[in-house]
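What follows is a set of notes on a single structure, which appears directly below.
With one protein chain held back, the other chains of the complex are shown just where they sit.
Then we have chain A:
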Amino acid sequence: MKLPSLRDVATEARLLLIGIPVFLWTMIPIYHMFLFAISPKEDAFSGKLWPDHPTLHNFEIVFKQQHYFLRDFYVQFWNSTVIAAAVGALTLFIATAAAFSISRLKVPGGRVVLNLALFTYFIPAAFLAVPMYRTMGNYGLLNNRWALILAMVTIASPYAIWVLKQASDKLPVELDEAAVMDGATTLQIFRLVYLPLMMPSLVAIGTYAVLLAWNEYLYAFLLLSNDQDITLPVALGNFLAADDSPWELLMTTGFIYALPPAAVYYAFRRYMVGGLTAGAVKS
């Protein structure tokens, strides 16, 4: 075996000098959350890097809903799940139909609709939140989970349409022509030719919409307020209402809340990186 040269060692050392701070910077807030989740209250507040008595007791309290702030934990978890699933499904339906219409059927005015969607995509969501809140009030949807679902679909669709349209444009037009020759109707082309070929992009967009809805805080806390209706992030924010918040329980709940999206993200990373980053910025 050849000994590494001095130059190789120096390069490696320089890389480590960047890598170690990057690792610490990334992990500290997450580790801090994890640390609180496995610490009894006394240890959590003592500033130790590892608790004297690591415990899963906090998780037990959360799962048994044994605290005032956690009395609706399962309902809120369910709300988050239903809303995320509904936003994913509706966004996929609306965006796929629109992308097929614009890209494959070349519907008149499709270009204009695409530009309008793109314009919506660039309007910061927090700016749209104020009029959206009032609009939902006018529609009588406040404190109804449909308000949040529809708001999130509105926010997720433009990007979804745009990415799916870019992906559809890459499918060869001869496929449609061949299918028409064989006597396929438009719906058959959509179902039997278009959808199967678009699968990777559809997975990416579905994941994108689900994560967007699951992670949303601002719209959720504006549009929903009853303890039985709110989603988990709003419940987490409500912990701050008290001066003596049980931070170890807040961090435990936060940890549980953060696990599903992280798992989904890593499971679909292959699709996400290819399908989304390519679309996010076309250089």
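Criterion: contacts are C-beta pairs under 8 Å (C-beta built on N, C-alpha and C of every residue); 3 or more make two chains touch, one makes a residue touch a chain; residues count from 1.
As a convention for this text, contacts and distances are computed from a predicted model.
Per its UniProt record, the hidden chain corresponds to "Sugar ABC transporter permease" from the list "Pyruvate dehydrogenase E1 component subunit alpha", "FAD-dependent oxidoreductase", "Sugar ABC transporter permease" or "TonB-linked outer membrane protein, SusC/RagA family".
For the chain missing from the display, the contacting residue among A:Thr55, A:Thr81, A:Asn143 or A:Thr186 is A:Thr186, taking the whole complex into account.
Residues of chain A in touch with the missing chain: 15, 18-19, 22-23, 25-30, 32-33, 36, 45-47, 93-95, 97-98, 100-102, 104-120, 122-135, 138-139, 150-151, 153-154, 157, 161-162, 173, 176-177, 180, 185-187, 190, 214-215, 217-218, 222, 233, 236-237, 239-240, 247, 250-251, 253-255, 257-258, 261-262, 265-266, 269, 273, 277-278, 280-283.
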